[in-house]
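Take a look at this one; I'll ask things after.
Apart from one protein chain that is not included, each protein chain of the complex appears where it belongs.
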Amino acid sequence: MSNIEEIIDQLVEFRDDRNWEQFHNTKDLSLAISIEAAELNELFLWKTIEECEEVDKEKIKDELADIFAFAFLLANKHGFDVKEIVSDKVKKNGLKYPVEKSRNSATKYTDL
Amino acid sequence: MSNIEEIIDQLVEFRDDRNWEQFHNTKDLSLAISIEAAELNELFLWKTIEECEEVDKEKIKDELADIFAFAFLLANKHGFDVKEIVSDKVKKNGLKYPVEKSRNSATKYTDL
Amino acid sequence: MSNIEEIIDQLVEFRDDRNWEQFHNTKDLSLAISIEAAELNELFLWKTIEECEEVDKEKIKDELADIFAFAFLLANKHGFDVKEIVSDKVKKNGLKYPVEKSRNSATKYTDL
Partner (left out) sequence: MSNIEEIIDQLVEFRDDRNWEQFHNTKDLSLAISIEAAELNELFLWKTIEECEEVDKEKIKDELADIFAFAFLLANKHGFDVKEIVSDKVKKNGLKYPVEKSRNSATKYTDL
């Protein structure tokens, strides 16, 4: 069993122990990811880039774990292979951001 | 090498080919996750729960992959083991959401 | 004095009493809006459309007020006239969403 499968198994067990699959429709799982992402952002609000690097790592872990949890549950709901979808997206992004054009640049591909 | 390590290796290679680590501070990586999460949400805006289940899976994969990409890059930046942080959070959530109290309930732990 | 100017005056007074303008750069004000928007979303997470209409109005007011507060402060920082920018956007959207094409449809203009 891969470590992603192990993570998902643990999340599914937690979910099923509470009979929560009934709430985990696609729209609300997506919404949950965005809410957790905002909680992660809140750790960095009003802080400089440098101050953000000093934020308590345990708090970052906690919020990032929540994002991963809902993201894995959404992937699992639709039978997506996480490695495959990320790998496919990296390839797509390679076309949108050719090395020579995008090197050292944070410009969005639509403006390259 | 675990499949999570393989995903991260691919993301880091993509990043380093473009010399983008300079942009990947903690605050902006977190912001990037939230922006991608909003793009995922946008697929479901103004749609019923049922309509959301019919949304083009390729679009969901694309947006979810972006969320995973920045989340893995943030985890990697801080040396977090993704399986460990999710597992730790599941344990914490087990205390906040005891099975008997939270079964069949979507109530937040603060209101349980 | 218009009621929008009155709102902004009150917000600016609150801010200046605490000497908080130093934190209110454009990037963080924008981030603050999105964090407050996520807190508003959280009131509706895992709830059906119908259940959301029953959510405590005082909680909605509280979160919506935070969104307005940071949005007004950002508008004020850049000297934007709120009525003018909304009115300009309504006109732009009128071109993107012609009545005959968009009537009864939630389709994004890019797909019309």
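Here the chain labels run A, B and C in written order, and each chain numbers its own residues starting at 1.
By definition in this document, a residue touches a chain if its C-beta (ideal position, glycine included) is under 8 Å from a C-beta of that chain, and two chains touch if they have at least 3 such contacts.
From a predicted model like this one, the values you see are computed outputs, not experimental measurements.
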Absent-chain interface as seen on chain A, which is shown | 31, 34, 38, 45-49, 106
Could I get the residues of chain B that touch the absent chain, sorted low to high?
-> 23, 28, 31-32, 34-35, 37-39, 41-42, 44-46
Name, in rising order, the residues on chain C that touch the hidden chain in the full complex.
-> 2-4, 6-7, 10-11, 14, 17-20, 22-23, 25-28, 30-31, 33-34, 37-38, 40-41, 43-44, 47, 49, 52-53, 55, 57, 60-62, 64-69, 71-72, 74-75, 78, 80, 82-83, 85-90, 92-94, 97, 99, 102-106
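Here is the rule we use: only the chains that are shown with their structure count from here on.
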From the C-alpha centre of chain B to that of chain C, how far is it in Å?
-> 25
Touching two or more other chains - residues of chain C = 31, 34, 38, 45-46
